[in-house]
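The complex appears here without one of its protein chains, the remainder shown in place.
We call the chains A and B, going by the order they appear; numbering starts again at 1 in every chain.
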Amino acid sequence: MNASAHRCGGAPIITGEDIIVRYHRRTVVDVPRFQLCDGETHAILGPSGSGKSTLLRVLGLLERPTRGRITLDGRAVTAGDKGARMMMAAVFQNPYLFKGTVSENVAYGLRLRGVPKSERDDRVAAVLERVGLGGTQRQSALRLSGGEAQRVALARALVLEPRILLLDEPLSYLDPLIKRRLVQDFSRILSADGVTALYVTHDQDEAMVVADRVSIINDGAVIRTGGVDEVMTLPTSPWVADFIGMDAALSGTILESVEGIAEVLVGEERVFARTDLPPGTDVLVGIRPEDVMLFEAWAETPVSSARNQLLMRVESIEHMGSTDRVSLHSNGMRIASSISRAASRELDLTVGAEVRAFFKATSVWVQSAAGVPSGV
Amino acid sequence: MEVFWSAFVDSIKLLFGGDAALYEIIGLSLRVSGISLVLAMCIGVPLGYVIGSRRFPGRGLVVAIVNTGMGLPPVVVGLTVYMLLSRSGPIWDLYLTLMGQEMPRVLYTVPAMIVAQVIISSPLVTGVTLAAVASVPAELRLQARSLGASKLQEAILTVKEARRGIMAAVAAGFGGIISEVGAVNMVGGNIAGKTRVMTTAIQLETGQGNFGLALALGLILIGISFVIMNGFTRVQQSGGRYER
Partner (left out) sequence: MIDRLRDKAIWRFGVVFLAFALVFSLAGCAAEEPAEEPAAEEPVAEEPIETTDLILASTTSTQDSGLFDVLIPAFEEAHPEYKVNVIAVGTGEALELGQNKDADVLLVHAKAKEEAFVADGYGTERRDVMYNDFIIVGPPADPAGIKGGTVADALKKISDSGATFISRGDDSGTHTAEKALWEKSAIKPAGAWYNSAGKGMGDVLTMASEMGGYTLTDRATYLNMKNDLQLEILCEGDTVLFNQYGVIPVTDATNMEGAQAFADWIVSDEAQTIIGEYGVEKFGAPLFFPNAQ
């Protein structure tokens, strides 16, 4: 994940410009510009009703926008362009398998493309093998389990070897166990093949596993696009921060830089971070709570490679299922730490108590503040 | 009870008695019903698909009209067709004006009966198809489209998915046609050897007080309906292995 990932890695395949979708006079999508680049998996991440699925259908030529232009490989296209649509295939939240066998389902798109039967059979067999359903061709598609059905849906799209794979919340109906397995499978398939994919989800963990780049969408507007680590670690607005479960990014200035490790002034604290930006740059700084470890304030400095060791005061403690989220502050700097419940009990944390926070320089995400929209 | 038993025995005797007039009536019934059904399907299935699968302004009104059409009183249909085709009707006048000669008579012929039957059964086929198609999720069509299906291919897939419901539509249409008497009597004229079908024959025998014969004919009609409906049901239920 390189720092320039917020720009297109490859050439843009699909570009949407001035896309506006209105349903009954309500604006559902209003996106001035959206690019899907060759070879990337681009997640559109947003809460329910944010317009993310609509944006996918518009970019995937499945629905006409109220207004806007879509270009595919630099050529203007519309939903009526069958040739353009033939270059894409989609998997939706619900697999919506057709009546018939697994094989008939997977071969559906191939039949539409006039692929001869023998070739169809070979390709179906190969793709089923790939999604882990080898030999299920003759089974009834409507008697599969949820996970199997979603794999068939994926196979049905993959078998077409589409330039662009459209995935609309493909895992959200599945139970957590199957979801964990499938998200790995999806990630492997999407990266191994260098497939270009648009992946709509409301689950940031899922997005972090599968995506190269992420666009965060809310109320029909894309409010942040960039490399997955950058977007997920450096929320530029309170809303994004809240949505991805982080504090808003901190503002800082690089004081000096030695061999790629910079000393950044945040409030009145100094933090070490890995970055190539030169001294004097105003930056945004973020640390994921999972990367911050806590120790008793009086503890001796443990042997650790963590460059940053700060004595901080506990501001609040939130119970988050299996972990506790501890908000900390010192000298105008505010970070959070996510620790296990057991560790939390052991530290006997109380609001106002002092603790020692440790985190690596490589865990501190730094981005130039210039050119990043703020306060959205 | 004896009456019904003897009617049953009579119906068997009649059916296998080699009565040419009866076979002619049965044949005409099947021909009129078959042609009408095919035409009603040609109208009703595409129309039902479009109304069932699209969202457009005024759709609720269109559905209400179709549902009303499903309950059209056959006699009113017969009367309307009669008035349209009559020598003093508008079509006759129009034909005379346009072609400069008198229109060949359509009233009291088999085509007139078919017209009435198609009008009666098309809303039935449309309405039931509509309901069947509407029960197929719109996302399924979206899925097909996303795999490269054209509008027509989408429609074919939807009809396949809704196959059971559409067979029910065909059965409803057939049921409406084969049992119909009011309209065919009015526009067909119940002319022996020309436009007399099972239902009008039953009505005639009833009118003449030949209740036993009327009942026997009725049983034959029910038997024929049963055989055909059974065929529909078999088609409808085949491939159940792949149903949801």
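Operating definition for what follows: a contact is a pair of C-beta atoms (placed from the backbone, for glycine too) under 8 Å apart; a residue touches a chain by one contact, two chains touch by 3 or more.
Only a predicted model underlies this, so the values are computations on that prediction, with no experimental measurement involved.
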Residue of B:Ser6, B:Thr68 or B:Ser135 touching the missing chain in the full complex: B:Ser135
Among B:Ser53, B:Ser122, B:Gln143 or B:Asn185, residue touching the chain not depicted: B:Asn185
Contacting the left-out chain in the complete assembly, out of B:Lys13, B:Lys194 or B:Arg234: B:Lys194
Interface residues of chain B (partner: the chain not displayed): 86-88, 105, 107-108, 135, 137, 185-186, 189-194, 196, 200-201, 203-204, 206-211, 244
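Convention: only the chains that are shown with their structure count from here on.
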Computed distance of Cα centres, chain B from chain A, in Å: 56
Of chain A, residues touching chain B in the complex: 57, 60, 62, 82, 85-86, 88-90, 92, 94, 96, 98-101, 108-109, 112-113, 140-142, 156-157, 160, 166
Chain A-touching residues of chain B, taken from the complex the two chains share: 137, 139-140, 142-150, 153, 157, 160-161, 163, 239, 241-244
